[in-house]
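Reading through the structure tokens given below for one structure.
A single protein chain has been omitted; all remaining protein chains appear in their positions.
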Amino acid sequence: MNDILPWLYDSLIALTLLWIAWQTLSTRDLFKAVLLFIVFGLLMALAWVRLQAPDLALAEAAIGAGLTGALLLDAVGHLRVPRRPGPRK
Amino acid sequence: MTGGLFYAITGVLLFCLGLYGFIQHAHLLRRILAFNIMGSGCFLVLVGLAQRGGQVDPVPHALVLTGIVVAVSATAFALILMRQLYVESGHCTLPGEDEES
Amino acid sequence: MEKLYLALAVFLMLNVAAGLLRILRGPTAADRMLAAQLFGTTGVAILLLLAEAQAVPALRDVALVFALLAALATVAFVKRVWYRKPEDIP
Partner (left out) sequence: MNLIDLLGTLLLAAGGFFFLAGTLGLLRFPDVYTRLHALTKVDNLGLGCVVVALMLRADSVAVVFKLGLIWALALLATATAGYLVAHSARQHDIRPWQGPGEDV
């Protein structure tokens, strides 16, 4: 009984991580993929906590949830502006 | 099964998923996402295997901390390259690959 | 008491897994962004509970960073992805 709760937490995080990764790679909507990747970074931070690595959780929280999310969303907004396709070689 | 080994196996599966996405998609932003997922899988394997024997090995932790920072800078650089390609050519894929998928 | 903290953390993880359905389904982009915002708040709560349950006080600092950067993604979304230029508004 004493071990079941951490085990449940670990397996829940692992399953959710794999599911989010699969959805990120298989969805057709670009914005949805980016948003799922932000949530993926958030859950990675929660996984580092369980591996006795609070320093990694801190780095992942600052970078994965904050910086990468803003960068990717900015790129998606840039791609929404339509441009005339040029000739391809 | 110890928790570290469990997370290492999750990391291997994540790496395989990311590799599949990297091969399958032609869109460059999706490739960047798949690349990041591959990197996260690698980090999980490293830190998960550093836990064996009840003693935490600090060297993989330092490596992964550096790896996270390098991954975000590489992502930023790749995004800039992709945006420049989009401005120049209007496409988000490399030449020679089909547009949609 | 530690057991209760862990049980609540597992419950909140289940909430996150259920909220993912809104990201997958959400009709507009704003619905998806709101779900991500919810995960930020839930993540702060999970981190605080685990800090107490595992006796790792450094996790409170992680929660602080989470709370600090929670709004960043939403602001980037509203300003860069989901905005309309002033001349488009009738």
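Labels for the chains are A, B and C, by order of writing; each one numbers its residues from 1.
As a working rule, a contact is a pair of C-beta atoms (placed from the backbone, for glycine too) under 8 Å apart; a residue touches a chain by one contact, two chains touch by 3 or more.
Note that the coordinates shown come from a computational prediction; the quantities given were computed from them, not determined experimentally.
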In the intact complex, which of the depicted chains does the undisplayed chain touch? C
Omitted-chain footprint on chain C covers residues 1, 4-5, 8, 11-12, 15, 18-19, 21-22, 28, 30-31, 33-35, 37-38, 40-42, 44-45, 48-49, 52, 57, 60, 63-64, 67-68, 70-71, 74-75, 78, 82-84, 89
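Note that in this section only the chains that are shown with their structure count from here on.
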Centroid from C-alpha atoms only, then distance chain B to chain C, rounded to Å. What do you get? 22
Where the CA atoms of chain A average out and where those of chain B average out, how many Å apart are those spots? 10
Counting only residues that touch at least two other chains, what does the list for chain B look like? none
Where on chain A is chain C touching in the complex? 2, 5-6, 8-9, 12-13, 16, 19-20, 23, 27, 31-32, 35-36, 38-39, 42-43, 45-46, 49-50, 52, 54-55, 57-58, 61-62, 65-66, 69-70, 73-74, 76-78, 80
Residues of chain B touching chain A in the complex: 3-4, 6-7, 10, 13-14, 17-18, 20-21, 24-25, 27, 29-30, 33-34, 36-37, 40, 43-44, 47-48, 51, 56, 61, 64-65, 68-69, 72, 75-76, 79, 82-83, 86-92, 95
Please name which positions on chain C make contact with chain A in the complex. 3, 6-7, 9-10, 13-14, 16-17, 20, 23-24, 29, 32-33, 36, 39-40, 43, 46-47, 50, 54, 56, 58-59, 61-62, 65-66, 69-70, 72-73, 76-77, 80-81
